[in-house]
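Read the structure below first, then the notes.
For this depiction, one protein chain was excluded, whereas all remaining protein chains were kept in their positions.
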Amino acid sequence: MMKIALYATILLVLFGGLTYIVADLPFGAPPVSDMDDYFIRNGQEQTGANNIVTSIVFDFRGFDTLGEATVLFTAVLGVGMMFRKMKEGEEYEND
Amino acid sequence: MKMTKIVRTTADVFYPFCLVFGLYVVIHGHLTPGGGFQGGAVMATGAALLIVAHAYTDVTRRIRKTALKILEAIGLMMFLFAGLSGILFERPFMGNWMALTGKLFGTPVAHGPNPGDLNTAGLLPLLNLGVGIEVLGGLTIILLYMLSGIKEEKQP
Amino acid sequence: MMDTFVMRHLPALLIAVPLFAAFLMPLVGSLGPKVRSAWVFLGALATAAVGLALAGKVLATGTVLYVFGAAIPQQTLPPDAAFPIRIMFQVDALSALMVVIASLSSLGIAIYSLAAESKQSGLETFYAMLFLLIAGVLGMVATGDLFNFFVFLEISSLAGAALVAYRVDDGVAVEAGLKYALLSTVGALAVLTAIGILFAQYNALNLASLANRLQFTALDQVALVLLVVPLAMKCGAVPMHFWTPDTYATAPSSVTAFLVVSSQASLYGLFRILFTLYGHLVQFSWATFGWFLIVLGVLSMFVGVTMAIPQKDVKRLMAYHAVSQTGYMLLGVGVGLAVLGDADALAQYGKTAMAGGLFHVINHAMYKGLLFLTAGAVFYRAGTRNLNKLGGLGHDMPWTMVFFMIGALAIAGVPPFNGFASKLLIYESVFRFSPFLSIVAMLVSILTLASFVKVFHAMFLGPRRAEFAAVREVPAPMLAGMALLAVFVVVAGLAPQPFVDHLIVPAVDAVIDRAGYVAAILGGR
Partner (left out) sequence: MTTELLLKLPYFTVVVLTLLGLAAMIFKRNLIKILMGLSLMESAVNLFLVATGYRTGGVAPIFTNAPSPHMTLPTVQALTLTSIVIGVATSAMMLSFAMVIYKKYGTVDADKVKKLKG
């Protein structure tokens, strides 16, 4: 019972702190947006794509998307590795 | 765990449309909201639909994992070579050298709202297609592996 | 023509080569074990060659910049804007040091694993994951973009967790892999929230332009905590080191040796955040940052060693020693950070402390990797990691015993090996900063020596045991992998001066020279 009370207080303190912190951030009016305005202004001329988000994902920050495709490839290999057929005696019984 | 005849036939009918819509989302990635990842996920749900409708063993007979692995490798290679092709044209890695050259996917686009022309955005449609294929293959493999538990329950 | 072509695009090849090797591994692997081993060896060789060439180019011509997708590779700022908009690799001397570490140990480990993992199933997946882990670590240390650092951090965490769970070991390894993946994902979420907070205020993702715009408001301090805590957890500093023994013990030995390098990449990320991103905040005195690292270091040193002595499992013992050695690096660089304010103290011992800390990073990667590989060799032949069951292996495995002695003496800081060189630098400079810390460091070093003498006696000395009658020396690739690391340990120990002058001192200058880092991006046309 004590543990639950302790965790509950931690969560409540966290709630208060996070709400106070988030209250600082302006919503609806980003204070600085020069990089994004550049993308909106020049996105079409430089990449030729109407969808500015896609032009950022694949052209301006295309390297992130290569990393992202690698993450997905890692996950597929990881899942495949977990369901592979193991050879006899391959596993080491932890003594 | 096979569904009734009705469900299976409607799933078979609906499956091609699911793929076509996913391909639409991938191809029009640079014009309308969407792109490689979202379109690939839509196509992968088509495979999920088949797995739910048919018995797991029937589905794995038709959609084999090795074919999907090759599909995934093709998508990744398309992405990597599109990036490396930038180097051949004196642009650094991932350089979009096909845009605004007037040739394939090259018509320039002026700033401001326009109805959208498919033949634009240089390398982006190829990258979109590559990622779409990779996500389709990848997610379907994950689905097949994680749903392999279905056939185990059937035995006891 | 060929070399200028490759030399111009080195940073891109640094990531493209391991990724290319990983993507084709499932297909190449299905052509048979011979083709697969050749492909792994070629991929590791090419990655190491590109990494060392890039490090050489950086040490020769200064910071190498590479912008992905711009008109020319060095064009950091777009023609009509004063802020960078694309992702760029900024490889300065500190990144070059980490690239050298990753290249050397990845080559040694790839050769070692050709034989060590031959009895396992699903090997093409294993090697693809290994190349992805190498690409993740190389990306983490070379990138100049905060979100790109997060993406590569995620790749190395995922690939690392999958490799830890590779052996399955009746569920134990999968449990360790799941816990490592859970911790890494929560850490990565905290890093992503910090990136969100910084981007919401300054609309910049590039490290240099962010460092230029940072004003240290209340939110920036929250973002600092959200960045430092997960990175300190990933590099195994004490309060959050609980995942280290489980992960290092259950992973295959060649993977454990590279997980040490991957946790050092998080240490590099910690230094990059503290020195470059938040380095200029004068009103928040450097002493507080410095003492934070020093306390973390001393705690890691002490808790690591005291937990290591009673251990029964060889790799769990070495994992605790890895935690304690990370303490040395944190102590060295922490002292340097603490005195960053006043110039004369910095000149006197601050720089040598940081040089000692950074030199210890590369030394630790080499001799700790060597120790894990020797533990793997013993496990490969004897089939168990329990010290009570091992004994008398020295008779039949002479080379492994020699390599283990080199590694054990190096970690204990005994003169002829590289551990001594970097620890001496740390002792000298930390003594002038505060004698108590230096004495603690020496005490921990003695405890490390005691613990490794016990392990050496338990594993190699004693009569030949009946159940190990069939034990022979390990196959050639494993010996070659261990030899590669052992050569560096011995050479860097006998002649440390060239390493310190050409590799470590430029790295220390690069870490301190924050203005140069920012000017390279914002100033350069």
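Per-chain residue numbering starts at 1, and chain names A, B and C are given in the order in which the chains are listed.
Please note the rule applied: contacts are C-beta pairs under 8 Å (C-beta built on N, C-alpha and C of every residue); 3 or more make two chains touch, one makes a residue touch a chain.
Since the model is a prediction, treat every value here as computed from it, not as a measurement.
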item: Which displayed chains the hidden chain touches across the whole complex; value: A, B, C
item: Touching residue (missing chain; options C:V168, C:V238, C:V508 or C:I521); value: C:V168
item: Residue in contact with the excluded chain [from C:F41, C:F216, C:F242 or C:F456]; value: C:F242
item: Hidden partner chain, touching residue among C:Q74, C:S121, C:T193 or C:N212; value: C:T193
item: Contacts of subunit C with the absent chain, listed as residue ranges; value: 147, 151, 154, 158, 161-162, 165, 168, 170-172, 174-179, 181-182, 185-186, 188-189, 192-193, 195-196, 199-200, 203, 205, 242, 245-246, 250, 313, 316
item: Residue ranges of subunit B at the interface with the undisplayed chain; value: 31-33, 35, 37, 112-116, 142, 145-146, 149
item: Chain not shown, touching residues in subunit A; value: 4, 7, 11, 14-15, 18-19, 22-23, 25, 27-30, 33, 35-36, 39-40, 43-44, 50-53, 56-57, 61, 64-65, 67-68, 71-72, 74-75, 78-79, 82-83, 94
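Heads up, the rule we're going with is that only the chains that are shown with their structure count from here on.
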item: Of B-C and A-C, pair with higher C-beta contact tally; value: A-C
item: Subunit A: positions in contact with at least two other chains; value: 42, 59, 62-63, 66, 68, 73, 75, 80, 82
item: Multi-partner residues of subunit B (at least 2 other chains); value: 76, 80, 83, 93-94, 96
item: For the subunit A and subunit B complex, residues of the former touching the latter; value: 41-42, 44-51, 53-55, 57-59, 62-63, 65-66, 68-69, 72-73, 75-76, 79-80, 82-83
item: Of subunit C, residues touching subunit A in the complex; value: 15, 19, 22-23, 26, 68-69, 78, 80-81, 83, 85-87, 119-122, 125-126, 128-129, 132, 135, 139, 147-148, 151-152, 154-155, 158-159, 161-162, 165-170, 172, 174, 197, 200-204, 213, 217-219, 222, 383-384, 386, 389
item: Subunit B-touching residues of subunit C, taken from the complex the two chains share; value: 5, 9, 12, 16, 19-20, 23-24, 26-27, 66-73
